[in-house]
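Here the complex is missing a single protein chain, while all its other protein chains stay put.
So, subunit A:
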Amino acid sequence: MRRELLGLAAASLVAFAAADSRAEDPEKFTIGAILAMSGSGDWYGKVMSAGIELAVEEINAEGGIDGIPLEAVFEDHKSGIAREGVNAINRLINMHDVQAVFSSFSPPTIAIAPIADEQGILVVNGGGVSTAMVGISDNLFHNRSLASDLGRAAVAFADEEGWSRMAQIAWRTDAGESIISEVEPYWEELGGEVVATEWMDQGATNIDTQIAKMRTANPDFLALWLFSPDPGMAMRRAREFGIDVPVVGVEYTADVAEIGGDHMEGYYYTSDYFTPTDDWSQRFQEAYRERYGEDPEFYAANYYEGVYLIAEAIRRARAEGGDYYDGANLARIIREQPTYPSVYGGEMTFQDNGVAQKRVALFQIQDGESEFQRYLDLE
């Protein structure tokens, strides 16, 4: 009996000790962020990191996550280089012991997915738009509408307008190709015709040939499957070259506006939509404006929101107890409890494929301003 009691006591002690060590909190929660901090897409890195820093600062000002401070460590994938993304996540894991990482751009996100799976790291992408990212990792989530969704919404709008002949130009990147591969069959399903498909390199400065070929195809509308700042240049060049048909696209930013100038007038685009709609989004806009001297882009909003998503996932995991601070566990929490507050207003819900369901908004540039037209619901 005495031996049994001793055994029970020892077992309890071991179990208690194990439970205690599992529940041990880290000194701080470190989130990694692999962004375009240099290279041709460094604008993205600037606004995304700005959103992250602001959110981290706010959370820490409120006492951290359940009293534990949060920090962000930034790494550079040099504007979409997959190899740099892999190097970056390895550094983040080995040197900073991160459990959650932000990614941006499709190639580095795709490249780090197997590592995230193997090492059990949560990855949140708020910028990359390629559909090739869907389903490649159980630990990968997207709080950004993917390019194909934005493209499909844009041509659905074109169909509603009764346009049938589409001339399209896309970045010769994974993002551009993924839009073309999804949108073309969808457009033909709607009864439309693709009269020209042209390609350009990201950041190319001479697209006169592409514009000339699209003009000759005599389209009803142009579709720009390009990202900042290239829609501005394409629009400017199209108008300069006498193409006066409507133009639809999937992005409009301050840089696009700057380079496109007055030629952007009338441009339609579909996008994740950030505009203050409730208290939180207004507070975010004001804080961002105060700190950085400009209004937040939706990229900044996505990464800002992403920090709160990860923080909430950590809170929920911690409430469950055990060895809670683990990337795979955080990913499980998001899959099982998929609804989170969104800085866009209301809540966002992650679908089974890891993509947050958000409505896609249609905008038009009118008198130099981006005017919200309506929401487009994708089937």
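Everything that follows uses one rule, which is that contacts are C-beta pairs under 8 Å (C-beta built on N, C-alpha and C of every residue); 3 or more make two chains touch, one makes a residue touch a chain; residues count from 1.
Everything below uses one rule, namely that contacts and distances are computed from a predicted model.
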| item | value |
| --- | --- |
| Record-based protein name (UniProt) of the chain missing from this complex, from "Carbon-monoxide dehydrogenase small subunit", "NADH-quinone oxidoreductase", "Branched-chain amino acid ABC transporter permease" or "ATP phosphoribosyltransferase" | "Branched-chain amino acid ABC transporter permease" |
| Among A:Ala33, A:Met233 or A:Ile333, residue touching the chain not depicted | A:Met233 |
| Hidden partner chain, touching residue among A:Gly203, A:Gly321 or A:Gly346 | A:Gly203 |
| Residue among A:Ala82, A:Ala212 or A:Val245 touching the omitted chain | A:Ala212 |
| Which of A:Arg172, A:Arg289 or A:Arg315 contacts the chain that the document leaves out | A:Arg172 |
| In subunit A, positions touching the absent partner | 38-40, 42-43, 46, 172, 197-201, 203-206, 208-210, 212-213, 215-216, 229, 232-233, 236, 240-242, 254-255, 258-259, 261 |
